[in-house]
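Pasting a structure below so you can have a look.
On to chain A.
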Amino acid sequence: MKRVYVNEEWCLGCHLCEYNCAFANSGEIDMSKALKGKPVFPRVKIDGDEHINFAVSCRHCDDPICVKSCISGALSVNNGVIQIDHNKCVKCLTCILVCPYGAVSEGEHGIVQKCELCVENSCGEPACVKGCPNRAIVYEER
Partner candidate 1 sequence: MKLEGQVRIPSGCAIAAVISKEGSRMSGEMITNAMKPMHDRSNGLGGGFAGYGIYPEYKDFYAMHFFFNDRAARKDCEVFLKERFEIVQSERIKTRKIPAITDEPVIWRYFLSPLKSVLTSMQMDEKEFVANTIVKINTEFKGSYVFSSGKNMGAFKAVGFPEDVGEFYRLEEYEGYSWTAHGRYPTNTPGWWGGAHPFTILDYSIVHNGEISSYDANRRFIEMFGYKCNLQTDTEVIAYIMDYLLRVQKLTLEEAAEVIAAPFWSTIADKSESERKKLTYLRTVYSSLLITGPFSIVFGFNGGLMALNDRLKLRSMVVGEKNDKVFIASEEAAIRVMEPDVSKIYAPAGGEPVIVRLKEGTF
Partner candidate 2 sequence: MSVEFVNPEFEVIRNDNRCIACRVCERQCANEVHLFDPDRGIILSDESKCVNCQRCVSLCPTRALKIVKNECRLRENANWSDSTIKEIYKQANSGGVLLSSMGNPNPLPVYWDKILINASQVTNPSIDPLREPMETKVFLGKKPDKITRNEDGSLNCELLTQLELSMPVMFSAMSYGSISYNAHASLARASKELGIFYNTGEGGLHEDFYCYGENTIVQVASGRFGVYEDYLEAGAAVEIKMGQGAKPGIGGHLPGAKIVGDVSRTRMIPEGSDAISPAPHHDIYSIEDLRQLVFSLKEATEYKKPIIVKVAAVHNIAAIASGIARSGADIIAIDGFRGGTGAAPTRIRDNVGIPIELALASVDQRLRDEGIRNNVSLVVGGSIRSASDVVKAIALGADACYIATAAVLALGCHLCRTCQTGKCNWGIATQRPELVKRLNPDMGAERLVNLMTAWQHEIKELMGGMGINSIESLRGNRLMLRGIGLTEKELEILGISHAGE
């Protein structure tokens, strides 16, 4: 299965992926309209320090502990992609607690959000990959 991988050697820590992610999932057609003057809730986050940076997002684990621990059945695996049904989420945040990568986060209105490989939006392919200026984030079979 194709997944999003990060090659930290080339990650510049520019944070563009975060904005591209937030925009892709905003449902808006203009980035300024979508993101200007608002708190941004990206599903990918840049971590690192002065010397190294890398983008963190859901690994779409084969045996996902988040799905197992979800008390409301909001998280499920569809064709390998771990997806979340926002209507079912009860904001218990267990998934955030158990995710070993810190790839699940609280989104707008406290509902849990996570990377769904842009299958639920109109981007077509992961927006973070498409917008990465240095090919540090790739979407590939490994």
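Here is the rule we use: a contact is a pair of C-beta atoms (placed from the backbone, for glycine too) under 8 Å apart; a residue touches a chain by one contact, two chains touch by 3 or more; residues count from 1.
How were these picked? Simply put, all candidates are chains of the complex that A comes from, given by their letters.
The structure presented is a predicted model; accordingly, all values stated were derived computationally and were not measured.
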Of the candidates 1 or 2, the one touching chain A in this complex is 2
Which residues, counting only chain A, touch candidate 2 once they are in their complex?
9-10, 12-16, 18-20, 23, 31-32, 35-37, 51, 131, 133-136
